[in-house]
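Taking it in order: structure first as structure tokens, then the write-up.
For this depiction, one protein chain was excluded, whereas all remaining protein chains were kept in their positions.
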Amino acid sequence: MTERTGPGRRFDYKVFRYIGTRWSDNDAYGHMNNVVHYSLFDSAVNGFLIESGALDIKGGAEIFLVVETGCRYHTEMAFPDVVAAGIRVARLGTSSVRYEIGLFRNDDETAAAEGYFIHVNVDRMVRRPVPFGDVARRVLEPLLVET
Amino acid sequence: MTERTGPGRRFDYKVFRYIGTRWSDNDAYGHMNNVVHYSLFDSAVNGFLIESGALDIKGGAEIFLVVETGCRYHTEMAFPDVVAAGIRVARLGTSSVRYEIGLFRNDDETAAAEGYFIHVNVDRMVRRPVPFGDVARRVLEPLLVET
Amino acid sequence: MTERTGPGRRFDYKVFRYIGTRWSDNDAYGHMNNVVHYSLFDSAVNGFLIESGALDIKGGAEIFLVVETGCRYHTEMAFPDVVAAGIRVARLGTSSVRYEIGLFRNDDETAAAEGYFIHVNVDRMVRRPVPFGDVARRVLEPLLVET
Partner (left out) sequence: MTERTGPGRRFDYKVFRYIGTRWSDNDAYGHMNNVVHYSLFDSAVNGFLIESGALDIKGGAEIFLVVETGCRYHTEMAFPDVVAAGIRVARLGTSSVRYEIGLFRNDDETAAAEGYFIHVNVDRMVRRPVPFGDVARRVLEPLLVET
């Protein structure tokens, strides 16, 4: 997934979103189910995009579709933990972007889980890729990391 | 469900928990799905109980089981709203409690939705009702409202 | 919620939908979380409406909004149980309908949980109530029960 070795740390990420866990995040093993991490990825990145003006869920002519996702799990988390979701951009193409997200449990400095997902910018109606507009590019470029 | 008429207001509730919405809370109609409200009820009340020392998910000899729930929906909410969940106790019996929860959208003073659920305190193993212990009672009594 | 006493039985319901449980339905107590029941209500009723031609999620001029829901829990269920969701209509008004749903665990004859929800038929754009059309009425009337 990524060539970096070992769990990442907070300074490996550019912006953070804080997400409370929910009772239903815990599964039968009493820890946050592996599926929930992806829900946090989605919420962190889309929340950032909406507040930055780069995404308008209802009215925008373009939307972002997810074409690939992945996650590695290092440490268990559980409700009622609070999760800090760090975001960085590993690759920014003409119409696609690779986000990498680190999930940090409460005050931990080392990531409990790390994942990525690839967004493709598409026309809402025909769902075909179109180049990022100026706003999206201006919002995403500062998140780029050297890899 | 409740005899109070019209949507409640913040001063009708005793304690508040703040819960961020998630991308997946929005359904095909672009608003928070009616099911999600119950997930917020669960998270608000159980989060309060855990932090108050009245519930130990993993180790406690007693757990709370839900026997009845209900909700009325007044106003649509949607990701990325933040929800303030107000909690009060409407009835506190020997081994059961009726919580009422008001969900307030962002800074709204009037509830977007109001619901309740009834917890029964049971022995974890045999799952039969047992009277609330001192800690639970001390935590719940201050939330009681005149009805 | 309902004046009927005791858990309902299969013959109390008019049509059935079969829904597999999922790993994530089980919560930290190892049983289906109380929130999931509402997801099954939604899926059973909307699945029935779509297949009956009474609901077109994407293109219909009218949609159904949920204004009130409730549930009583009689027996625990858990993944990998299969749930039979029985549906009946308790009240059919000009623009609103009260569904009652019984959830039956595997081959059980007695309901594990029973709930209801009230749909209001609204114009998709302005989200104001409009009378049911002929198709919806023709689909819902056969589900009416004497109460």
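So that you can tell them apart, the chains are marked A, B and C in the order they are listed, and the count of residues begins at 1 in each.
Rule of thumb we're sticking to: contacts are C-beta pairs under 8 Å (C-beta built on N, C-alpha and C of every residue); 3 or more make two chains touch, one makes a residue touch a chain.
Model, not experiment: these values are computed from the prediction.
The chain not displayed touches subunit C at residues 18-24, 26, 30, 39-40, 42-43, 46-47, 50-51, 57-58, 79-80. Listed by residue number, the positions of subunit B touching the unshown chain are 23-24, 26-28, 30, 33, 35, 79.
Taking the complete complex into account, residues 1, 28-29, 33-35, 38-39, 42, 57-58, 63, 65-73, 117 of subunit A touch the chain not shown.
What we mean here is this: only the chains that are shown with their structure count from here on.
Of all residue numbers that take part in the contact between subunit B and subunit C, over half occur on both sides, making this a same-residue interface. For the pair subunit A and subunit C, the CA-based superposition corresponds to a rotation of 180 degrees in steps of 5.
Between subunit A and subunit B the centroid-to-centroid distance comes to 29 Å (mean Cα coordinates, whole Å). Note: centroid distance subunit A to subunit C, computed from Cα atoms, is 34 Å.
Shared interface positions of subunit A, i.e. residues touching 2 or more other chains, are given as 23-24, 26, 30, 79.
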